[in-house]
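Scroll down for the structure; my scribbles are underneath it.
Only one protein chain is missing from this complex, and each of the others stays in its spot.
And now, chain A:
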């Protein structure tokens, strides 16, 4: 890959070449409130190549709405590091986010029926 020098975090064979906490510039606290299930997506305002390598990697994963947990798992970075990177992207307007509603009605029948139908289709 042409830009492999700029992709230090995803070298599966060599393992991360940059220690995880270096990826977030040593910052350990995200500025936005992000849950593992917060969905994030690229707004299209900035492209991955317009950003620092690590932020570009995160943005690439956000082409479709994706959860913070998935971004972290794909990048093999602790969730807290990913939350820091994502809040930077949010500050730049590069991603939008939707956090799960803490007051979600877990007995909502519409949701439960969708869950049942979706699962039964897989049997």
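To be clear about the criterion, contacts are C-beta pairs under 8 Å (C-beta built on N, C-alpha and C of every residue); 3 or more make two chains touch, one makes a residue touch a chain; residues count from 1.
One rule holds in what follows: contacts and distances are computed from a predicted model.
You can't see one chain of this complex, but its UniProt record names it "ATP-binding protein", from the set "NitT/TauT family transport system permease protein", "ATP-binding protein", "Amino acid/amide ABC transporter membrane protein 1, HAAT family" or "4Fe-4S dicluster domain-containing protein". Those residues of chain A that touch the chain absent from the view are 28, 36-37, 39, 41-45, 65, 67, 69-70, 72-74, 78-81, 96-98, 100-102, 104, 106-109, 111-120, 122-123.
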